[in-house]
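Step one of this worksheet: look at the structure below.
Excluded from the complex is one protein chain; the other protein chains are retained at their positions.
Up next, chain A:
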Amino acid sequence: MDDLFIARSLFGTTMAFHIIFATIGVGLPLMILAAELTYQKTKDQDYVVMAKRWTKAFAVLLGVGIPTGTIAGVQLSLLWPGFMEVIGRVMPLPFQIEIYAFFIEALFMSIYVYAAERIAPWMRIASLILVAIGALSSAVLITNVHAFQGTPAGFRYENGQFTDINPWEAFFNPSFFVTAGHVALSAYVVGAFVVASVAAFKMRKHETGTRVYQLHQKALKLTLILGCLFAFLTALNGHESAQYLHEYQPEKLAAAEGLFETQSHAPLAIGGVTDKETKEIKGAIEIPWALSFLAGNSFDTVVVGLNDFPEDEWPPLFIHTLFNGMVGIGSILIVIPLLVWAWRKLLKKDHYPKPLLWILVCTGPLAVLAIEFGWIFACTGRQPWVIYRILKTAESATTATNLSTLFILFIAVYIILAIAVVLVLLYFFRKNTELDDIERAEKKNVPLYSSNT
């Protein structure tokens, strides 16, 4: 394996591991906030219990999310010094402002968890809102760097020199809002369905109508509503993202859709495998004219195919599958909550059958999988560029060799953390059952948030 490939694999592994925690870390605070606000409205203690339990889970996940985020931030400089030199010169603002968002999240997270019983309820909600804002802003700002990589702006690049640098123009690069919006909305999808998964899993284990069952049923309802809403918004935004690709990175859209010939009335290919040799897509279901319509809102839109680009600037063709996976899961996640709603309201069934609960259990892992597909698609689909048409990934990599030992060490630590975090979560929630927390919430003067037995 060459050093560039190992460097990419190492950084990719870091990101793939980190984004699980980062995405849930953005999504979960909003769910906690929704539970807290529902409590204020309904005065139903169950929502406080939910908020407490999700907060504990959030705190544990932060224990991995924060250090892996630190790794990702520093590894950028260690593995891609050439890239970070350019970013530092032209695009320093997102990282810089992200620090403040990070501080807000860290300060108020500690206040929300460790001072929950000492501060006024409105202050607790205010702290939680600040945590949610901090988490969301970090995600939006980091994604902005990714947006800049695809649609660089705010400088002139001549003879290898960056001149006329305008960092705010770089900050507000063309795809900032649409890309950051996609990441933010999809993080809420993940937050909602991860909680829904756990709720469905627990409902499966308890008798219908028991106290614990009711608690999880309320959690399921709350998160399915939010999940469906955000999945729908993500899809709308995703459509816009695709149009941005059509405008700014046509070869990425072409590879995502397996389109070789430039054409109007281009078909939308679903599934199948893109073949580099024969330059066609095999085994796909093609919807005539649909791609042109998606790209430009009219069937006459000419969509540029891969043949118009030199082959050494093609993104890897497997991104077609990743793209399909992401869109497919996103669509399923809109449909499932609607099915549940139809089952409950239209067919007037008052129980959840086991198969339905199993389907709901799958939604969380699926949502996380869609995030992974989306990020791998977005980042490998930009190759061979690290900054589109400005800087190649190969040129920005570290000159150090023998990265494989480091790669193995990082993988080992990620495996340790992954196993430990699961064990710790299982341990904690087995020791502190739903009934324990319900009891604590009902008794006044018994600490709930700082409880840990």
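As a working rule, a contact is a pair of C-beta atoms (placed from the backbone, for glycine too) under 8 Å apart; a residue touches a chain by one contact, two chains touch by 3 or more; residues count from 1.
The rule is short, and it goes like this: contacts and distances are computed from a predicted model.
Chosen from "Cytochrome bd-I ubiquinol oxidase subunit 2 apoprotein", "Glutamyl-tRNA(Gln) amidotransferase subunit A", "Potassium-transporting ATPase potassium-binding subunit" or "Sugar ABC transporter permease", the protein name that UniProt gives for the omitted chain reads "Cytochrome bd-I ubiquinol oxidase subunit 2 apoprotein". From the options A:Met50, A:Val86 or A:Ala135, the residue with contact to the unseen chain in the full assembly is A:Val86. Contact with the chain not shown here comes from a single listed residue; of A:Ala51, A:Ile66, A:Ile281 or A:Ile438, that residue is A:Ile66.
Not every partner is drawn; the one left out touches chain A at residues 56, 59-60, 62-64, 66-71, 73-75, 77-82, 84-90, 92-93, 95-100, 102-104, 106-111, 113-115, 118-119, 162, 165-168, 398-400, 403, 406, 409-410, 413, 416-417, 420-421, 423-424, 427-428, 431, 452-453.
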